[in-house]
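The complex is shown incomplete by one protein chain, all other protein chains being positioned as in the whole.
Every chain is named by a letter (A and B) in the order it is written, and numbering of its residues begins at 1.
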Amino acid sequence: MKRDSHSQTEARVEPDEQTLAILDHSFDPYVVSLLASYEKMGGLNITDSLNTPSKRAVGEICRDLLQILFPGFHDNDSVAVGSLEMVTRARLTSVIERLADQVRKSVRIGNPNVPTGRTPPIMQRFCKALSVVRELLRTDIEAAYAADPAASGYDEIILAYPYIEAIAIQRLAHRLYRLGAPIIPRMMTEWAHSRTGIDIHPGARIGLGFFIDHGTGVVIGETCVIGNHVKLYHGVTLGARSFAKDDAGNVVRGTRRHPHVEDNVTIFPNSTILGGDTRIGANSTIGANVFLMKSVPPNTLVIYEEKQLSFYDKLAKKVRSNGLDFSI
Amino acid sequence: MKRDSHSQTEARVEPDEQTLAILDHSFDPYVVSLLASYEKMGGLNITDSLNTPSKRAVGEICRDLLQILFPGFHDNDSVAVGSLEMVTRARLTSVIERLADQVRKSVRIGNPNVPTGRTPPIMQRFCKALSVVRELLRTDIEAAYAADPAASGYDEIILAYPYIEAIAIQRLAHRLYRLGAPIIPRMMTEWAHSRTGIDIHPGARIGLGFFIDHGTGVVIGETCVIGNHVKLYHGVTLGARSFAKDDAGNVVRGTRRHPHVEDNVTIFPNSTILGGDTRIGANSTIGANVFLMKSVPPNTLVIYEEKQLSFYDKLAKKVRSNGLDFSI
Partner (left out) sequence: MKRDSHSQTEARVEPDEQTLAILDHSFDPYVVSLLASYEKMGGLNITDSLNTPSKRAVGEICRDLLQILFPGFHDNDSVAVGSLEMVTRARLTSVIERLADQVRKSVRIGNPNVPTGRTPPIMQRFCKALSVVRELLRTDIEAAYAADPAASGYDEIILAYPYIEAIAIQRLAHRLYRLGAPIIPRMMTEWAHSRTGIDIHPGARIGLGFFIDHGTGVVIGETCVIGNHVKLYHGVTLGARSFAKDDAGNVVRGTRRHPHVEDNVTIFPNSTILGGDTRIGANSTIGANVFLMKSVPPNTLVIYEEKQLSFYDKLAKKVRSNGLDFSI
């Protein structure tokens, strides 16, 4: 154990030595019980997880994919124009090799002995999609600039708008998802979720010119369909309502569970829209903090009006006697 | 200073040299005023902080604890079955030594000269708890799989569901909290909060089979009690209402301030439930965006109904004239 160089009394040293002694002589039972626990438990079983994909590896892959999509913006040092081709080739080779390794592991989960051969064609199509995704991202950046008066230019949007990371990673992960790669697409969007607070399932189908302002708390479910030029604020949920169960009482997987949002819709902060039959018509606007589980036609404004709020004078006595005291 | 290798004009070089000159010759006053500020200020006092726990160190400890709980899932490389015992022993020794170091520092805060001896027994019991916590986590993973149709299997839940990190760290931190370790448990849950957006106080008591979907924005307060098989969505707050103050006007610490949620309760996104006397009865369901400060009996459904929303045709003139224009 590293000793604290600032100890000023003998007394302070004792606990360290005591700890050290305990650690040296009595670790065995804890190791034994952990190993027993690894053996025993379904879902955390070590023989399953030895060749499992790695959260850390997938995180590093995502970081490097952002570098490839936006050269210069994610580097510590500038990239010289003359070396751009070489740098791009090196980065692409490295990231695709590592991603192929993770995809191959994910393909084998629950199926370790079957030769798959599934990974190479997936990776080939994924490489092909990179410049296509870049074109989609251009429409997203243009949408952000058009919508937000706080944006000074495209550079600021790439450098400082968190949703750009979230949508870039989702658009890449969506390709992998459609190509049939298991688990890795979800790990990619969860990496972006961790960094941005924006949780977009790789299965969601999202149109051109998509913009999420601020973004923290946004949830977009697996079977969502989002049209072109849709704008969401932070805290918006496009979620499932309740799930069908089969005769055995198990949740049915793979059905349509999340809303369809048509073109040019804007949804204000913290609104929750649920259900696979819920369709928000084109050009509609949903106000803030709304809870909605039914469809609305095009050109609709849905709001929770202020007349439903109560306003009290805090200096009046009845506020305290009614138990309405919120002051801290 | 590192020079920009892409400068194309003489003019561009000048500011660098100017900056450099300023940095070389005039840093002294800023250092002096910072040191004076360190000396002076309560709460940020340097003599207090020299032996303070470290956010970075605690973060690395949490990361390594996750590796021990889920071997293989958080590694860059696979762990070979044959080396698992050795790897586990090495990891456990390293992480417990470092955690003991942080706990010892936290125990001494505000009390630097008293020999404590408190750390070794805390660490011993903490080691013992690791495999117990692993059993609790198995029930959490099973609950997630049972509830979410988007989950393909247990592996995906461990690899891609952020709440697993949050609940794993909270269940470990809760042990340290109950063993009397100050501050470190809270630093651990804040590490998980930073990565997941899920803020569970280490003091909260949480039953078996707990599931949080998506998770961003969830807040669970220090004195919360949560039963078995409870399911929360993102943005749910189980918080305090208002705080008792003593005669001197200071907030009273240590009283029960947060709700009790009984078995089999589901709470939908962005609902806020406050108060130490608030009890949500077993098998109840709370809808989305609800604000609740009173108890409900078992088997209750609480919702904010759509009839309270207003629906306008955006093409009609009165929407604009009423100042209801939300379109951007």
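Convention: contacts are C-beta pairs under 8 Å (C-beta built on N, C-alpha and C of every residue); 3 or more make two chains touch, one makes a residue touch a chain.
Note that the structure is a prediction, hence the values are computed from the model and not measured.
Touching the chain that is not shown, out of B:201, B:214, B:260 or B:279: B:201 (per the contact rule at the top).
Of the options A:74, A:178 or A:256, the residue whose C-beta touches the omitted chain is A:74. From the options B:36, B:90 or B:132, the residue with contact to the chain not on display is B:36.
In the full complex, subunit B touches the omitted chain through residues 1-2, 4, 6, 8-9, 11-12, 14-16, 18-19, 22-23, 26-27, 30-31, 33-38, 41-44, 46-57, 60, 78, 80, 109-110, 147, 182-183, 186-187, 190, 193-194, 197, 199, 201, 203, 216-217, 219, 221-222, 231, 235, 237, 239-240, 243, 251-255, 257, 266, 268, 270-272, 274, 283-285, 287, 289-294, 296, 299-305, 308, 325-328. Residues of subunit A in touch with the missing chain: 4-6, 50-51, 68-81, 84-85, 88-89, 92-93, 96-97, 100-101, 104-105, 108, 112-120, 123-124, 127-128, 130-131, 134-135, 137-138, 141-142, 145-150, 152-162, 195-197, 214, 216-217, 233-235, 241-243, 251, 268-270, 287-289, 303-304, 306, 308-315, 319, 324, 326-328.
Simple rule for what comes next: only the chains that are shown with their structure count from here on.
When subunit A is laid over subunit B using CA atoms, the rotation angle comes to 120 degrees (nearest 5).
The geometric centre of subunit A is 17 Å away from that of subunit B, both derived from CA atoms.
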